[in-house]
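Every protein chain but one is kept in place in this view of the complex.
Chain IDs A and B follow the sequence of writing; residue 1 opens each chain.
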Amino acid sequence: METLVQFLEKNSIYIVLIIVLIVWFGIYFFIYGLDKKVKKIEEKLEK
Amino acid sequence: MKKAYYIFHKDFSSELRMRFALNALIMFVVVSLSTILFAIGSEKATENVYAGMMWVVVFFSAMSGLSRTFVSEEERGTNLILSLIAHPVNIFLGKFLFNLVLIFFINTIIAILYLTLFSGFVIQNWYSFILAFVLGNIGIATSSTIIAAIIAKANVKGTLYPVLAFPILLPVILMLIEITKSAMVGESISEVQSEFFVLLSYDVVMLTASLMVFDIIWKD
Partner (left out) sequence: MKSILRITVFVLITLVLILSIVPPIVETPKNFFEFPLIPGLEDKAKIIFFHVPTAWLTVIAYLIAMLYGIRFLKTKDIYNDMKSVSSAALGIVFCFLATLTGSVWAKFTWGSFWHWDPRETSIFILLLIYGAYFALRSALDNEEKRARLSAIYSILAFLTTPFFIFIMPRLMIGLHPGALEIDPTTGQVKASSNPVIKFEMAENMRVVFFLSLTAFTLLFFWLWNLSYRVLRLKYKLQTEMQES
């Protein structure tokens, strides 16, 4: 754990990367959730 | 083709009789030029500024005057009669001709006033300027007419017209400014031939597109 923190502090670019990936994953799963909801409504409307 | 001329003639003579559009336009031109005069006074400006300003005044007068051909028909409810007597192509050509004459007239006035009021505005290459003037007016008339047809169908007057027309007219305005600048410093036409080429192709493309598209706009 210690060495990980040290490593991250030295190569800060990876901190940027982690943050960016977190943001992207968040956005992605939000859109994915929307897609699922829309599909549910569409199916309900079909029957 | 004759029908187009009749439609043009009807608009033209009713305009001469009543002069609604004409008076408003001329007053608009006088007011804007006066405003600029007061603002700038006798200070010298560069060619860029003079050229830009003139065509800005041209653009705004076009915006204030050219939508009338269609909007007045819509207001007076004469649309149906118009579509009964004439083929859409003729309707468009008639209105286009009217706007063309109007804009030539107004822009000539603007150009003359500009030349006399602003001592810094001198044109050295007249061929260049006049050719650009003619081609540019055709372009402005074409786009203004077709956009006027579009907004006549929308019920919001006034503000929508410049908003829609500005991006469409921008190529013409930009090329006109460039050519005016070069005409002011006396460059030959060959230096701005690409600009002229753009102007010419714009006229051809927009006129063709307008003729093809007008039918769809006009039918209700």
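Remarks
Here, a contact is a pair of C-beta atoms (placed from the backbone, for glycine too) under 8 Å apart; a residue touches a chain by one contact, two chains touch by 3 or more.
All values reported here derive from a predicted model rather than from experimental measurement.
One of B:M18, B:L37, B:I85 or B:V163 touches the chain omitted from the figure, and that residue is B:V163.
Contact between subunit B and the unshown chain involves residues 143, 146-147, 150-151, 153-156, 160, 163-164, 166-168, 170-171, 174, 178, 194-195, 198, 202, 205-206, 209-210, 213, 216-217.
Listed here are the subunit A residues that touch the chain not shown: 13-14, 16-17, 20-21, 24, 28, 31-32, 34-35, 38, 41-42, 45.
By our rule, only the chains that are shown with their structure count from here on.
Mean C-alpha positions place subunit A and subunit B at a centre distance of 53 Å.
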